[in-house]
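Every protein chain but one is kept in place in this view of the complex.
Labels for the chains are A, B and C, by order of writing; each one numbers its residues from 1.
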Amino acid sequence: MAATSGEARRAQPVTTTAQVAQSRDVGAYRQLTLLAPGVAQTARPGHFVALAIGDERSSMLLRRAFSIHRAAPGEAGTVDVVVADAGPGTHWLSELRPGDEVAVLGPLGNPFPVPTAPTSCTLVGGGYGSAPLFWLAEVLRDRGCRVDLVLGAATEQRLFGVETGQQVADSTTVTTDDGTTGAQGRVTDALPQVLQRGRADLVYACGPMAMLRAVTEVAASHGAVAHVAVEESMACGVGVCMTCVLAVRDDDGCTRMVRSCVEGPVFRGDRVRWDAWQDGLGQVPADALGAPSGGH
Amino acid sequence: MAATSGEARRAQPVTTTAQVAQSRDVGAYRQLTLLAPGVAQTARPGHFVALAIGDERSSMLLRRAFSIHRAAPGEAGTVDVVVADAGPGTHWLSELRPGDEVAVLGPLGNPFPVPTAPTSCTLVGGGYGSAPLFWLAEVLRDRGCRVDLVLGAATEQRLFGVETGQQVADSTTVTTDDGTTGAQGRVTDALPQVLQRGRADLVYACGPMAMLRAVTEVAASHGAVAHVAVEESMACGVGVCMTCVLAVRDDDGCTRMVRSCVEGPVFRGDRVRWDAWQDGLGQVPADALGAPSGGH
Amino acid sequence: MGQEVDLSTQLAGLRLPNPVMTASGCAAAGRELQQFFDVAELGAVVTKSVMRAVRSGRPTPRMAETASGMLNSIGLQGPGIDAFIAHDLPWLRSVGARAVVSIAGGDVAEFRELAQRLGDQPGVCAVEVNISCPNVANRGLVFACEPASSAAVISAVRAVLPQRIPVLAKLSPDVTDIVQIASACVDAGADGLTMVNTLLGMSIDLDRLRPKLASRTGGLSGPAIRPVAVRCIWQVYAAMQAGLLTQVPIVGVGGVRSGGDALELVLAGASAVQVGTAIFNDPCAPIRVRDELAHELAQRGIARFTDAVGRAHATPAPLTPAHTTPAPLDL
Partner (left out) sequence: MGQEVDLSTQLAGLRLPNPVMTASGCAAAGRELQQFFDVAELGAVVTKSVMRAVRSGRPTPRMAETASGMLNSIGLQGPGIDAFIAHDLPWLRSVGARAVVSIAGGDVAEFRELAQRLGDQPGVCAVEVNISCPNVANRGLVFACEPASSAAVISAVRAVLPQRIPVLAKLSPDVTDIVQIASACVDAGADGLTMVNTLLGMSIDLDRLRPKLASRTGGLSGPAIRPVAVRCIWQVYAAMQAGLLTQVPIVGVGGVRSGGDALELVLAGASAVQVGTAIFNDPCAPIRVRDELAHELAQRGIARFTDAVGRAHATPAPLTPAHTTPAPLDL
């Protein structure tokens, strides 16, 4: 199994008001380029930002979390995010125009751990879940890794970054549920072949929970370790509210309800208690530390 | 006493989404030109509109009321309002830019009653309260009336429409509390002389309650009738909520708590129970119909 | 799309073409809204709570805006029952609107008298009893705060009204145990429950350093309180399902601004829904909510409104053991 570096994983988050430098449609999504040098400086692939919706009079109090698609440090210091218009908050963000302002909090969470030595890696993205993978691919390639990419979505419009993938990865495989482009099927249908071809030791995945679970299982059956970025509802993003927990086994095999915002969002797939997660509900396993719950 | 026409006073209000055609600073205020043909068509001086703040996710549920400064019927059909940035709602409105949309409800309320025969009229405006008076002045002049204007404010910046006044009225007198322009003092200091000079039979006033009261008294002492536009907090603007009431005597001398949105906002000054209004509180006079209150 | 959905609903024998009503005190007696849409198209118009005598209400300011809500302290200003019967009821009949008449009183006798007066009036579809008003005999404590005084009012009203007129008890959320109050009302003969009235709230004027409302406290309404309304409806509906109280229809009210909001109350257990404060933002809100509700139901493939009532009480899918086939992606 490949060693991954744990150094300097968490970054010092900052709160800042960013100007929107660009906003453009990319398939079914909207890509925002935000001027946020303080965030861009320390961001690494897998970090996320939390964007506030509206001003201090907004009826939507909670920030929305977005994987950083790409950060360009430097004086201008931009951070790109890819937004799916899924509800009122993301809708508000989708309508931002260049020059508008948005409050940004980040970089948050733990980024993808990267191998210390050249390793063969397969990156799997579902829908907008591919957003952080291209930057990760570049970082991995810079370290001498082989990178194979698998991108899937329900339909062509909901794929993100296929062209970029073709530029940054050694191979790019595309699947769609409806077969509008690429192979018809799921990413996990294509994954075994990609893993075999690339002899991957490491798998990185970002997308819906059901996909992450399946990717973890396929990776394991091919002797690879999966690092998956989960997406739990988060109220604070910084570790103070305990809304974003997930059942995860620690080194000693003990299951704890850990905060995905600060102890994740990237977890080793084989540590996540997938059996406790279904249909949008995250159960507290009976053997978890401090289970069962009572009180409120 | 001059006869005023009561015909066709209330208009059929409509709800519409208006585009902002123009937004510009005028002294301390912001003048908005809204494309609202349905409203412009039936509006008359003294009518008001109620503007919604933000969209269906706004935390500010209640509309804000604004006197119509001027309505230009026709195909384009514009309505102008003059907005003082006094709080979060008016601040939001002040920041609207051409092309933005705002929900408009109007025309609401009863306009200023206009005399059926040529009459000498004095119009008194305090601060942005002068906004509806210039259009009124034009209507009065069209009917052969003499129009003297008295405009007052705390300071020069808070006067509205002095130049327009000089164009549309027979005379324009300006007062400021701090003497930055015009005579130092209040509108009621200047009013007696204007009334005498113009031999006014009718006085129209719009501004803060304390001013309206004083104007009513000065008018009475000069044998003139005052029509004043009051400004009560309004939740609905259309007569269904009962928040906007004011103690007013009817023809028989009986005091009732009447809705200023539909039975006003223009009242005969000598009918308003000024004794029941002080320091932002509107009391229910003990002799009012249905007083005293209990319950909730 | 909307046309496919059967919106009709049943409230204790009263059949309504659709479940959307105005909330008491937010639509006067319907006349002013007729300028914007035909109030006869609503499920019903619930009129402002009327008392025996003409009332001038509370001093002003009577309202204050709050975050996603507002406070009001109108003080039940109104013309009194005689004028209501002489002017408002006939008008509602003349336009073909279904009238649910809300009544309020300072003591049981006043409630009884109001119900008596209404019992033989044509055009009264139902009587909603606003028990969230102060009981003059009990230090001004509102009736709805105590099971016994709530029950006393409801049974007095039920006793004098003809059986064909359903009695809806309108409950206050400001109680420790709403199921207890609901239970007392149902036992006393309420044919349905309207939930909820406003929450008691207050707001301070930071310039004048005093309460914004002349009456200091007022009723909090609007989207801010919707989670409380949903919870109250849920609790009482669940208690009915569990057999803890007799099943009667619930009329949901509190923070409904859109068809989706209305659906939330319905899924929690409401057989009809009232629109209140949202009218002040949009005078067309009640009829818009009706149309949006039809659309929301159609989108979800629910052909009959009544199939949605209480639907969220169906237990969420239990967690099954780990299995390796992932659900189809819907990215």
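Operating definition for what follows: a residue touches a chain if its C-beta (ideal position, glycine included) is under 8 Å from a C-beta of that chain, and two chains touch if they have at least 3 such contacts.
The shown structure was predicted, so the numbers you read here are calculated from the model rather than taken from an experiment.
Enquirer: Among C:A169, C:A184, C:I225 or C:V251, which one touches the chain that has been omitted from the display?
Expert: C:I225
Enquirer: From the list B:I53, B:V174 or B:A214, pick the residue that touches the absent chain.
Expert: Touches the omitted chain: B:A214.
Enquirer: Which subunit C residues would touch the chain omitted from the figure, given the whole complex?
Expert: Residues of subunit C in contact with the hidden chain: 66-69, 71, 145, 174-177, 199-204, 206, 208-211, 214, 216-217, 220, 222-228, 230-231, 234, 255, 260, 263-264, 267-268, 296, 300, 311-312, 314, 316.
Enquirer: Mind pulling the subunit A residues that touch the left-out chain?
Expert: Against the left-out chain, subunit A lists 12-13, 15, 52, 56, 59-63, 103, 105, 232-233, 235-246, 256-257, 262, 279-284, 288-296.
Enquirer: Would you write out the residues of subunit B that touch the absent chain, in ascending order?
Expert: With respect to the unshown chain, the touching residues of subunit B are 59, 126-129, 152-154, 158, 177, 186-188, 207-208, 210-211, 213-214, 217, 274-276, 278-279, 281, 283.
The rule is simple: only the chains that are shown with their structure count from here on.
Enquirer: Chains shared as neighbours by subunit A and subunit B?
Expert: C
Enquirer: Find the geometric centre of each of subunit A and subunit B from their Cα atoms only, then give the gap between the two centres in Å, rounded to an integer.
Expert: Spacing between the chain centres: roughly 56 Å.
Enquirer: So, what's the distance in Å between the C-alpha centres of subunit C and subunit B?
Expert: For subunit B versus subunit C, the centre distance works out to 36 Å.
Enquirer: Which subunit C residues sit where two or more other chains touch them?
Expert: Within subunit C, residues 67-68, 223 contact more than one other chain.
Enquirer: Hunt down the residues of subunit A that sit against at least two other chains at once, touch-wise.
Expert: As it turns out, subunit A has residues touching two or more other chains at 59.
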